[in-house]
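Other chains of the complex are left out, but the ones given are in their true place.
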Amino acid sequence: MNLTPKKKLDIFIETHALARLEAMLGEVGFKGWSVFTGVEGSGLHGAWRQTGIVEGEARLVIAIGTEAACDAALLWLADYFKSYPGVVAVSDVGVMRGDRF
Amino acid sequence: MLEAVTNAALTNLLAPAILFFALGALAGWAKSDLTIPDQAAKALSLYLMLCIGFKGGVEARVSGVNQDLLASGALGLAFSFLTPFAAFLVLRRLCNLERTTAAATAAHYGSVSVVTFAAGSEYLRAIGVEFSGHMAAVLALMETPAILAALLIVGSNARDPGTTFKPDLWREVLLNGAAVLLIGSFVIGLLTGEAGMQKLSGFVAGPAFQGALCLFLLDMGLVATRRLQETRAIRLGLVAFAVIWPILSGIAALFAARAVGLSLGDMTLFAVLAASASYIAVPAAMRLALPKADAGVYIPMSLAMTFPFNLILGVPLYHAAAQLLGG
């Protein structure tokens, strides 16, 4: 299979920032992303669990895109994470139809 | 008097809803794997708010917009907005809480808990004491001002100065789901009145409501105990605050309520509101507005200490005190 190298972002972020984050991803050049709900987690800001009562909840946003888009998103995230909980990890992936990313 | 309170507390203790809370707490404490699915819990909580708002609106329509409504509404706004300043001072000075966390915690105590209000209403219903429908509107009005107070307290250094990210604070604060649903349902109740109630009575009141409350309290018991077990170090000062502050706040509310001439039932409910602490709207707002505040402090306090205290002892206590004050 002929695969094109791209970057994949795994972004763990609180729900309230989701709309902003997605808008930013679109602006910096991501043509797509997918969002998942976590059920629990832990980090420097403590542990959380999704109970339906106290709604501490985090989302995982997976976004595959070009290195340039990825760098721009990281810049935004670096600023965001100064105040808010969350982490991001970057990895290398291969995709088919590379021009659609 | 003491005997009366004890009896009242006992009556309260044997209400199914309270017993289901105890069951949940026990199961959580014993680390049973019993869990209520989170979406079901969320749906139950929305349902309870819809019912409380709607019933309040219908009853408010029946009794009309009167002076009591205005008085208790104004009182509610004042309590929600002003008590956080006092709570902040206590939390800073006496409990040595860090500045931002103290402000966030104070906001929780200025705001209210819907389920504590529901438990209080059911208690009054069970012992046959009347109260006004518009207290549901007071509940809704008291959700938000406390958040504004916390923002004022912390001032401009709420977020890291280095960041340029500006959250959409006002929308989240003013249009939080709980407030919107409560106020919206209240207005719908007002608009549809008895005709609407006839259609929905079996849905918003009676066994359906009672049963949903039982199920939700079961989950509250589970979640509260689990949250408490996960809390690393529970500081004695904070436990004391979580129990003593509601009593003081409740008593202050009783005096204020008597001053404006509320009825016995309304006095009790207003004390319950003042004594209760938010665990839905305020935590959500704080995550956004004061991300540096420690959720590991304010969540266990409001959810796992103040909530059970009010549910089990506070409600009958505030009612007994209201009677003493000659409400």
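Going in written order, the chains are labelled A and B, and every chain counts its residues from 1.
One rule holds in what follows: a residue touches a chain if its C-beta (ideal position, glycine included) is under 8 Å from a C-beta of that chain, and two chains touch if they have at least 3 such contacts.
Worth saying up front: this structure is predicted, and the values here are computed from it rather than measured.
This file describes a complex whose protein chains occur as A x3, B x3.
Operating definition for what follows: only the chains that are shown with their structure count from here on.
Taking each chain's centre as the average of its CA atoms, chain A and chain B sit 35 Å apart. The touching residues of chain B, counted against chain A in their complex, run 36-45, 159-160, 162-165, 167-168, 172, 219-220, 223, 226-227, 230, 279-280, 283-284, 287-288, 291-292, 294-296, 299, 303. Those residues of chain A lying in contact with chain B across their complex are 14, 16-17, 20, 39, 45-56, 79-80, 82-85.
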